[in-house]
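Excluded from the complex is one protein chain; the other protein chains are retained at their positions.
Going by the order they are written in, the chains are A and B; count residues from 1 in each one.
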Amino acid sequence: MAKYICKRIIMAIVVLLLIASLTFLLMNLVPGGPFLSEKAPSQAVLDALNAKYGLDQPLHIQLKNYMVNALHGDFGVSLKMQKNRPVTDIIIEMFPVSLRVGIVAVIVAVICGVPMGCIAAYYRGGKMDSFLRVVMTLGISIPGFVVATLLLIFFGVKLHWLPTMGLNGWTSYIMPAFTLAFYPMCYLGRLSRSSMLDAINQDYIRTARAKGVKGKAIIFKHALRNALIPVVTYLGPLTAGIVTGGFVAETVFCIPGLGRYFVQSVLNRDYPIIMATTIFLAALVILMNLVVDILYKVIDPRIDITKGGEH
Amino acid sequence: MENNEKKLIEVKDLKVSFFTPAGEVKAVGGISYEMGYSEVMGIVGESGSGKSVEAYTIIGLLASPGKVVGGEILFEGKNLLEYDKKQMEDFRGREVSMIFQNPMTCLNPVYTIGNQLMEALLCHDKSIGREEARNRAIEMLTLVGINNPDKRIKQYPHELSGGMRQRVMIAMGLICHPKLLIADEPTTALDVTIQAQILELMKDIQKKTQMSIIFITHNLGVVAEICDKVSVMYAGKIVEQGNVNDIFYNPSHPYTKGLLRSMPRVDETIYERLIPIEGSPVDMLNPPEGCGFGARCEHCMKICLRKQPPTVELGNGHRAACWLLATKEKEGN
Partner (left out) sequence: MTEATKDLKKMLSLQPDWDRLPDPNFEFLPDDFELASDEAKENFIEKAPPVTYWQDAVRRFKQNTVAMFALGLLIVIILFAFVGPLFFENDYTTMVRGQENLGMSLKHPFGTDKFGRDLMLRTMYGSRISLLVGICASAIVLVIGTIYGSISGFVGGRVDDIMMRIVELIYSIPEVLVVLLISITIKIPIQNWCNSSDSSLAHSVAQTGPSLIAIFIAFGLLYWVTMSRIIRGQVLMLKQQEYVTAARALGAGSKRIVKRHLWPNCIGQIIVTTAMQIPSAIFLESFLSFLGIGVAAPMTSLGSMASDALGGIYTYPYRLIIPAIILSLLILSLNLVGDGLRDALDPRLKK
């Protein structure tokens, strides 16, 4: 078990380093560096700026410097959006907003998605199953921005039921959280359904039925716990989905979170922010994947004994 | 002996079909038998002969697209096919229980042995406390020959060997003291030495508890070991049934004869070749009109391909379905 966790942590660090370097190198692909904008500054100004930010040094030195600084929590300063404000500051300010919406969305997705899949599996082949399958397939087919804009048009613009922008009061959480939760919810539903069906067809379910266990107890006691094992593994990608979904939802509903800020910095080419945010969000996703992988080993009693913590 | 007069279970002309997209598969095509109390009956047949389907029907575990299309199953005089879902749930495990072929996959991996044993008890009788259920579970584990039952009860299935798990399965089947145990090839997936142990155990327990067992197998050796009566199934029909001596020493149906010839015997001193049964079973999707075994039978007559043979009473409960038995030699020959 300890060996497995060590292996996973090392892997996570490698991936993070890889992403950080990739981000850095890609940013340096842009000719002229970050200061080349529509109005080209004079060569003297450019040189001064490059010297100030250490951009005149060789690439690998720059990379090393960036990494060392990043480890100290220093990701440089914003170049355009909020001039000279440290990027770390901005992330600390923006991220909690995104986090609040994200957590609501995760809760909604899990609370609605898993039961939906279980109900569909319980009534497999029936009308309820067909209905839920259509809903869930629809859910994974509608892009987040479609959900967001349709909600905006109907509940915000036409009906005036819900506020269309900002985060003031709980009603303003409904649409963004639903936008974020919709896809993962339906995906979780489909996943739970298929893993539930898988579990229902196992021999131990037949054993339980032969013992005379009641239908509902079979589903909730015997099948669910086994079916949840693959579902837990989706929680890692779910975070990634919610993080990237945040770009759309926060843009459409004008929420001052990290996602919207990231999109804006992309459009404004504020490179330090883009780099820092990418690395930060990647670290978040990788961390979640790590937690989920370890959790997975904890839930399933079979793993550590029979396989000695190996894959 | 008095008990033997009464019948525990009576199956009358049971027909089970599977409705697949390709058509109706008549897995069980009208079988009848009866069993008394504390009797052990073997059901023998090759894979696909319908022996497991028949057993699943008794305990009500027939899965879709399987359906009973005719006949009745009387358990102590009551027709099981008329039970509703709730009655059936209560019936399973209490009156009849079942153990399966593969003990490796038949126990739920995420619950302890004790939890699963106690569940079998608690779901039928809410009045039993957890403490008592635990004691009963330990008692049962001792009965099936598991050492340190109070420790084992806290273990997960993956911590036990295959033979151990089958013992746990048997303990689970017995915990409510059912009148009938259905064992669906309980030894097939085990090593030969473990097989012998499990058989010995089942024989032993049967003597102690006086319950009836339906023993489904394709292994005639196992049948000789444990059974009082035997039904031989072929292509969804019982081709021959009788007590163990009749079947082994006086087989009447060509299929039974073939089975016995294809089985090695230790009691014969002279070297004898094993003779396989040629050919393969009929397609159950379009079963032909005549005898299912016809095409593989060396004595096959024209009538056999045209009409289902009648079941002929040979005395003392020994019956077989074959045209050869429904004929006599012409007089004067």
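As a convention for this text, a contact is a pair of C-beta atoms (placed from the backbone, for glycine too) under 8 Å apart; a residue touches a chain by one contact, two chains touch by 3 or more.
Just so it is clear, the structure is predicted and the values come from calculations on it, not from any experiment.
Engineer: Please identify which residue in B:Met88, B:Met104, B:Leu201 or B:Leu305 touches the non-displayed chain.
Structural biologist: Result: among the candidates, B:Leu305 touches the missing chain.
Engineer: Tell me which residue among A:Leu63, A:Val77, A:Cys112 or A:Val263 touches the hidden chain in the full complex.
Structural biologist: A:Val263
Engineer: Contact with the hidden chain only, please: which subunit B residues?
Structural biologist: On the side of subunit B, residues 20-22, 282-283, 285-286, 288, 290, 294-295, 299-307, 310-313, 323-330, 333 touch the unshown chain.
Engineer: Since one chain isn't shown, list which residues of subunit A touch it in the complete complex.
Structural biologist: Where subunit A meets the chain not shown: residues 11-12, 14-15, 18-19, 22-23, 26-27, 29-31, 134, 137-138, 140-146, 149-150, 152-153, 157-158, 240, 243-244, 247-248, 251-252, 263, 266-267, 269, 274, 278, 281-282, 285-286, 289.
Here is the rule we go by: only the chains that are shown with their structure count from here on.
Engineer: How many angstrom lie between the CA centroids of subunit A and subunit B, rounded to a whole number?
Structural biologist: Centre-to-centre distance between subunit A and subunit B: 54 Å.
Engineer: What part of subunit A is in contact with subunit B in the complex they form?
Structural biologist: Subunit A residues touching subunit B: 125, 202-204, 206-215, 217, 221-222, 225-226, 300-302, 305-306.
Engineer: Taking the complex as given, what residues does subunit B use to touch subunit A?
Structural biologist: Interface residues on subunit B, with respect to subunit A: 59, 61, 64, 85, 89-94, 97-98, 100, 102, 105-111, 119-120, 123-124, 156, 158-159, 169, 172-173, 176.
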